[in-house]
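Removed from the display is one protein chain of the complex; every other protein chain stays in position.
So, subunit A:
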Amino acid sequence: MSLRIDHSIIEKWVAPKSRLLDLGCGDGSLLELLRDNCRVEGYGLEIGAEEINRCIAKGLNVLEHNLDEGLTRFNDKSFDLVIMTQALQTMRFPHLVLDEMLRVGRECIIAFPNFGHWKARWHLATSGRMPVSDLLPYQWYDTPNIHFCTVRDFEVLCAEKGIKILRREVTGAHGTHALIDLAPNLLAVNAIYHLSK
């Protein structure tokens, strides 16, 4: 449910006919949405066999690629937009991925789960154990999410790197809400950023 929320927000931000790259594109549902509604020239990079199969079946462009190996083969500014949804926290070096996204793309869009959300804090504070939820159903030892961050963490990183935040949208479990914007680091489940250098 919350993934669809990011997708519909991203859809509004994407200029029609953009040439874009979706890092960790999963089953291609975002690429499909953007192809059908924004007529983008989209390419997805994905490592999961089943996800790649689904992208192929949808007639999308998908390349099997391990993002931890970087984007060295991609030329500077070879895409209008580089997107990564719900995958930054799975990267071995998220800060370097961010650099690479803004090298390869003129702009980038990143969506990630906010670990500063009050439920995560509550879970950790009361049970003393790493949060496990519907959205993040893994145990600490088997989770692919090895680099969680909070909304504030992410913005500090952007400031350090001189990355411009063009737009930000924060969402709760049921979409956007004015209340969430008041205290995003505490109330946002997901954060979506549109960035440029």
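Everything that follows uses one rule, which is that a contact is a pair of C-beta atoms (placed from the backbone, for glycine too) under 8 Å apart; a residue touches a chain by one contact, two chains touch by 3 or more; residues count from 1.
In this section, contacts and distances are computed from a predicted model.
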item: Name under which UniProt lists the unshown chain, selected from "2-oxoglutarate oxidoreductase subunit KorB", "ABC transporter permease", "Homoserine O-succinyltransferase" or "Small basic protein"; value: "Homoserine O-succinyltransferase"
item: Sites on subunit A contacted by the missing partner chain, in the whole complex; value: 19, 41, 43, 49, 52-53, 55-57, 59-64, 73-75, 78
